[in-house]
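I have a structure I would like to understand better, so I am pasting it below and will then ask my questions one at a time.
Only one protein chain is missing; all other protein chains are in place.
Every chain is named by a letter (A and B) in the order it is written, and numbering of its residues begins at 1.
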Amino acid sequence: MFSDPANLTLANMSELLKKREISSEDLTQAFLERIEGLNPDINAYITIDRAGAITAAKEADKRLDAKQGEPLTGIPIGVKDLFCTKGILTTCASKILNNFIPPYESTVTSRLKGAGAVILGKTNMDEFAMGSSNETSHFGVVKNPWDKSRIPGGSSGGSAAAVSAGMGSATIGTDTGGSIRQPAALTGITGLKPTYGRVSRFGMIAFASSLDQAGPMTKTAEDAAILLQAMAGHDPKDATSIDAPVPDYMANLGDGLQGRKIGIPEEYFASGLSPDVARVIEDAKKQLTELGAELVPVSLPTTKHAIPTYYILAPAEASSNLARYDGIRFGYRCENPEDIRDLFFRTRAEGFGNEVKRRIMLGTYVLSSGYYDAYYLKAQKVRRLIADDFKAAFSKVDLLLAPTTPDTAFKLGEKTNDPVQMYLSDIFTINVNLAGLPAISIPCGFDKDNLPIGMQLIGRPLDESGILSAAHAYQQATQWHTRSPIL
Amino acid sequence: MPIDPNYETVIGLEVHTQLRTKSKIFCGCPNKFGAEANSQICPVCAGFPGVLPVMNREMVNMAIKTGLAINGQIKKLSVFSRKNYFYPDSPTGYQISQYDLPIVEHGELFIDLPDEPKKRIGVTRIHMEVDAGKSIHEGIVGASWVDLNRVGTPLLEIVSEPDMRSSEDAGAYLKKLRAIVRFLDVCDGNMEEGSFRCDANVSVRHYGAEKFGTRTELKNLNSIRNVMRAIDFEVDRQIDLIESGDKVVQETRLWDANKNISRSMRSKEDAHDYRYFPEPDLPPLTLEQSHIDDIKAKLPELPDAMAKRFQDEMGLSEYDAGVLTAEKEMSTYFEEANQIVSNAGKKNAKATANWVTVELLGRLNKDGLSIEDSPVSAVNLGKLVALIQTGEISGKIAKKVFAHMFDDGGDPEKIVAEKGLKQVTDSGSITAEVEKVLASHPDQVEQYRGGKTQILGFLVGKVMQATRGKANPAMVNKVLKEKLG
Partner (left out) sequence: MSINADTVKHVANLARLNIPEAEVGSYVDQLSQILGLMDQLNSLPTDDIEPMSHAVDILMPAREDEVVNGDNREALLACAPDSEQSHFRVPKIIE
């Protein structure tokens, strides 16, 4: 019996599985036991699919025995609970979907399963991915494994905590305004948000359609490369999916940093950054230089407008995306509706949590008659300026380096009553979503309380290889990503 | 219908045409009318979580065709938007439509009116959108049912300029537009089944006034006749209001075809605010000129062009050409029948046209049938006309044969043979019959020879009677005259 999977990377496990030194069934069993032990405390999973996982693991072992394995065959992972999984409860962490069992499968999970991955269960998240702390879940808060009095970040907080706590070899998250990178940074793991359109959104429950993108949350950049390889690529079921060849991410992983220009956007290092984060990022810059990179100061002047821009556009899209939750075809319905109006109003009021309602209200308002031009249209124009800033910067540099968050994980409950403060914690991540760029967050140090700190590497459109190889080079030279919380 | 000579009526029409694609607009469900409830739905059209729309190529092509057919500008860039509103039969809570950048703008079509031929009616725009489902209320106790089969049916909304001035204009516009979409084979034009739906915007103003009056929108108009009636009713209502010092209220009114009245839709509990914004799930639609050109090159002949050909090449009157191209089935019927006549070596499109427009349509109208339901096939009507043209039967006999064909069906050649109706053209037997008649009507012969030549008709009639109508009347005339000297 394989007892301690938590210290292995996905790449390690893949190697051991391939050599048949371990079986997928034992590995899966070990993860399930670890999840069952830790979940009552950490709450990283909403649904644990023991039976499905064991069946898939046995299938994977057959393929591995027959030497038909791929890098992901038999690898147990967790999936954020907004990917529709056929026959498995899919809640989006909302009461309004508390009984929804989709009769169809998302492209992401379908591809991962096709590549042999074993789905352990569905990870916790902020309700409809709206939140930065994983405190808005209908299924309870997720705790940060490094300090259980703190938030794990959000919205993919369950996915992040699961990787950090060894409750899965890796997980899949989604990132609309930083929802992969911010929790990755706050839990000391690696999180990749690919270029918008690189990974299909089909079957991924929408928050803000023009910003949402799925990506891997892992221990290392190498693990992220393995997962992205299986997830990426054109999907005819998603009209916004990019029809471009998918490079061999593993083959490019060793490209190194020699001679590459890394832009340092001055606006990301202005006031508001905690001293610990500032110090750690300074160290990382030195490290990157030692690895052969050239640091170049750049400016992204529209950055400071990203928060209002995002908090207009994302809620606007969300207000429309969430109109389908009406208690008629699926999900929660209020009890004994008097008439159709009552059915709509009460189902939605009872089914959605406060943050979701707040954003629906905000989004409805900014689209409503008389305000569209002042808010929505204005924000769309500023979005263009933000994207243009990045274009200009990428004419001079290959990558950008920035902190992922201004500070380390805050205390549970600290900002729940102050939405504006909560929104401001996304300041360094949402630009990337507005511009549709790929970015990775990797661990780069700890603060005085031993809480992890992450940094972002942002790339040109479709240059996932570039940021993965840079992150890999950094991880080859450092140990931050190998640290685990003591549980 | 000049209702009050002091007022001018202003009408604009919005027509929704359901396109005849095989599959729905954004998913691979069948696009068919009349299937069992909810048997043609999938997570995409039923608005389930996480799913995404993907455009049907043929929908775009049909929109381009329709745009070209009304001489519109096909936009190289058009954009889909979401129109947000809650309704149980709109499963996503928004309708995917086109808003500020539709696929077609600035079109026109020409309507034919007795006193105003080729009147131009502008078409503001054509945009693509998705149809909603159906709610069923009747016969269900304490509940309503939702059937989503129709959700995702591709629709073109065709919006006219406020260029129509009477219900007759509106009727002619709808007939012409329906003919066009049917000639293009993009829509079956069935108003009763709802595949061709019309809402009318109606206002009145004093003649000479520059500003339009307040308009109302009329809905639930399921036939051209109802559109016209509803407009007339509405114009009267508005004029009465104004004359009695009241104001017309901008509102939506539902036509009740049973009572021949319209009633105000109870004002919704909230004003509409559709919160349109660009559909983030669908990139902008761009079109290459070469693609538009390809479609243009393959456009079928349209009613106006066909009517012109019927006049120029077949010598038909403008009126006949108009009648024969008013409906696709009519023109197809005529051309098929006329081909048979031509094949018989006796080109005479006018005769064919006459038989279709007078005899056939007369009888169809009398029996309340449409051309598609005609018991006389185009081929058989063509054969009948050919029989007349080749002199096999007389026109009079032909009418009898036609009546027989209409009532009992059948091939006119067989009917003529079986019933022995073939025209007698043999001069020997005609001469024999003529001599018999002359012998038995000496008085009339006397009168004729005395100068009362109009008595000839009586004698011809007697000969025809004796031959049971089969004698060739021209020959009977000729022989009679010879014999009477």
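By our rule, a residue touches a chain if its C-beta (ideal position, glycine included) is under 8 Å from a C-beta of that chain, and two chains touch if they have at least 3 such contacts.
This is a predicted model, so every value here is computed, not measured.
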Margin query: Using the document's definition of touch, tell me which of B:His16, B:Arg253 or B:Arg275 contacts the absent chain.
Written below: B:Arg275
Check: Looking at B:Pro117, B:Pro284 or B:Pro300, which residue reaches the missing chain?
Finding: B:Pro284
Check: Which of these, A:Leu64, A:Met130, A:Ile151 or A:Ile360, touches the one chain of the complex that we don't see?
Finding: A:Ile360
Item checked: Residues from chain B at the interface with the omitted partner, ascending -> 21-23, 27-30, 36-43, 46, 48, 54-60, 79, 86, 88, 135-137, 140, 142-148, 265-266, 269-270, 273, 275, 278, 280, 282-286
Checklist line | Contacts of chain A with the absent chain, listed as residue ranges | finding: 100-103, 195-197, 210-211, 236, 239-240, 242-243, 302, 304-305, 307-309, 311-312, 319, 323, 326-333, 337-340, 342-346, 348-350, 352, 357-358, 360-362, 364-366, 368, 371, 374-375, 377-385, 387, 419-420, 423, 433-436, 461
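Rule of thumb we're sticking to: only the chains that are shown with their structure count from here on.
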Notebook entry, point to check: Can you give the whole-Å distance between the Cα centres of chain A and chain B?
Noted result: 57
Notebook entry, point to check: Tell me, which parts of chain B touch chain A in their complex?
Noted result: 43, 46-55, 82, 84, 86, 88, 91-94, 144, 146, 269, 273, 275-277, 280-283
Note to self: For the complex, give me every residue of chain A touching chain B.
What the structure shows: 82-84, 90, 92, 97, 100, 102-104, 106, 201-206, 208-210, 236-240, 316-317, 319-320, 322-326, 328-330, 340-341, 344, 364, 367-369, 372, 376
